[in-house]
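All protein chains but one are shown at their positions in the complex.
Naming follows writing order (A, B and C), and every chain is counted from residue 1.
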């Protein structure tokens, strides 16, 4: 539905977008994920017509909209700082776009419906500047939704909110988007948010898309080292494919300090690859026990610290460091402490290979 | 070492601190945790002498310092926005406090040592405004440490940094603090940061301490409902103690929709309490199997979504909602999907009771 | 978090006393001089003086011209301010400088320029403005309108860009956004500018004196009156007119404080 072809944009000497391509499908929640300065906001601004691209084409439903002025693109925009009109009350804020489009009749019902949709009925006469951050963002949402745009762009809409409000609103927004079936492009730098909200995610880096895919794919099977590091993958090692066992369906990768067994992928011996193992897929034991896991590495605990609901154990394996996430219960049962010798086990299928 | 007795402070009509008490021990990393507006920063400013308290006393090593001017308190301060001197280079920034204290001799070695401590040797002549956020915060740290203060106050020093830099610097700062044995009061709104850094944590709310304790205590055994909610405990239910089984060492709590068995605590029947169960301590199964777990609740899956490395399953149990965190692997093995009937099991020791 | 600037206690240092002393001398100097003017006359004398026909006429001329200047400044100034605030075009810096020039140049020089432009063999000599009220208006407009433009422009510029952008994405044309968002949000700045321009026009002397000469009952404004009466030794009349101007200056200041410092164009 929305397609960006080869978009380039520079501000003075800084190249912000370098030949960006995107293809957003109808009705999906498409997340642009990247750190600050990667060009996320510039991309949104170009789609909305607020900034003129230097080169490239923008298509909506197949028609090129490069030359359509912003107020005629019919694309909603929700801002990080809400951008409500401070001189208008909540009702007038939502009504604004109806009036601007000269729909003077039957405003009342449409505004009411939009405010109900975001759970703000009864807020009509309030001053938006006196509302909480979460409520302000709901007003902004209602304001963008009232004209039933074909598509809505959201620029880190939740990043100015408290953790608790953010979590609730994230959930509600996802529901709303699904219910309305609204094509949405959502910009964020927050991986958890991207994971929860996105039907598909594009990871941006340095003005280009690094990788596009489902959250599952981006987070568990990233195809690029940058993406793997960005989403917080911990154990990434350089290695070389040493043996291909076509019959067994596995292959060997040797890194500087250890050997890994992984599921066979089409490749040649001697190829340099990156091998990643997610910390939570590693089993940690104090004495060697037989298991079906094909990988086994001995090491020594460097440190243990809490990592959200889990505990993270840093293990030194001959110079390399491997992070292992285990439950608090397991830490207690195994009586783990700094300096302990441990054995790490993980399945061949747990080793993810990046070419 | 640092003691605040009964500190009150209002700004115009707003009461920011209401009889705040704190007791920070020598050499510990003491974290003030709270959301914005809870009075964290005001507390630091009062300790540093930047704001005058309305009422109450401040003691350092037993001597009252209420009337000591800020530049004679010998307390370091590290700011969220670094607050480096933009007209001085890195070396001069660090040297500033030595010069201000008229220690003109042997500056060179002390400045060098401080810069080495934070890993910035060789940065002497750089313009601090041209450094990255992480480097700027290191300069700020070196500047605060160079005079070897008795105590250092940090006001959300990492919150302006990118996630990756933040994580690294957090780890380094903890190491540095331990190595130097520096008494530190650290303000943050980030629970993970508080958990990782704090030897003890004080949760502030509305200008008062809600609870003080070790990270373990605050995060796993909070004594106040506010703290439990603030640190993100999910399953908190109102209940009433129905049966006390002194022999078995357990008691029954009945909530609106189900019964819970929990470890006996000194209390009477009929007492109203809150019962919490951490999402990751609940086992989820599709068919009933015998286990040693004392609690068993049947429910139906509302939704499943990724929650960091784990998957969160929301289960409806007769109107109440219970969050369960399980591994991605388990979700796959059990083939969980929306609408499935499931049984939740957890041990009596997993139920945490708040009076 | 709190907008308040910390005030460090413990200020009984030598440094604090020294700067307080210097500041005291300065304020004493200003206050004493203003006090001298205020105590020069009694209420009775003041009213008698104001009632004289020549003074009344100069007050009316001043009010007429200054109000005309404000209206003209609004008509021309708002579009100029809006253009400078929202457009980046080549030559923008030149126009910007052109607006600053009347503010930074001595009014006398501005007056001389107008005198030459509209005088004997000047570019606009076919307009009959020298020694007329039209001349006064032109002189005052030249000198005073940049203040409205500056103030309105800063007000337009300090509107959160996202709010304007939001209006555009909500389907508003630029004109609709200008009317319904920019103008209401720049209101305080524009009012500040109006008052500043009015005060400036009212107190204008150098340019007016150059262009309008001093013809009693015809081109004698309040400021010209002050000068002429002082020269001719009629100090009481000068003081009366000065007090009127001081009061209007005070009123102006109070409105500024009320509208908020941030929009204060003389800042």
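What we mean here is this: a residue touches a chain if its C-beta (ideal position, glycine included) is under 8 Å from a C-beta of that chain, and two chains touch if they have at least 3 such contacts.
What you are looking at is a predicted structure, and each value in this text was computed from that prediction instead of being measured.
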item: Contact partner of the left-out chain, one of C:60, C:75 or C:215; value: C:75
item: From A:50, A:131, A:161 or A:326, residue that would touch the chain that is not displayed; value: A:50
item: Which residue of C:52, C:86, C:188 or C:234 touches the chain not shown here; value: C:86
item: Omitted-chain contact residue, chosen from B:86, B:249, B:266 or B:319; value: B:86
item: Touch with the omitted chain, as defined above, among C:117, C:183 or C:259; value: C:117
item: Those residues of chain C which, in the complete complex, touch the missing chain; value: 5-8, 11, 13-16, 18-20, 22-23, 25-27, 30-37, 40, 75-77, 79-80, 82-83, 86-88, 93, 95, 97-110, 112-117, 122-124, 142, 145, 150, 154, 157, 161, 165, 168, 173-175, 178, 199, 202-206, 209-210, 223, 226-227, 230, 235, 238-239, 242, 245-246, 249-250, 252-253, 256-257, 265-267
item: Residue numbers in chain B that touch the chain omitted from display; value: 48-50, 69-77, 79, 81, 83-87, 96-97, 99-101, 140, 143-144, 147
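Throughout what follows, only the chains that are shown with their structure count from here on.
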item: Of all residues in chain A, the ones touching two or more other chains; value: none
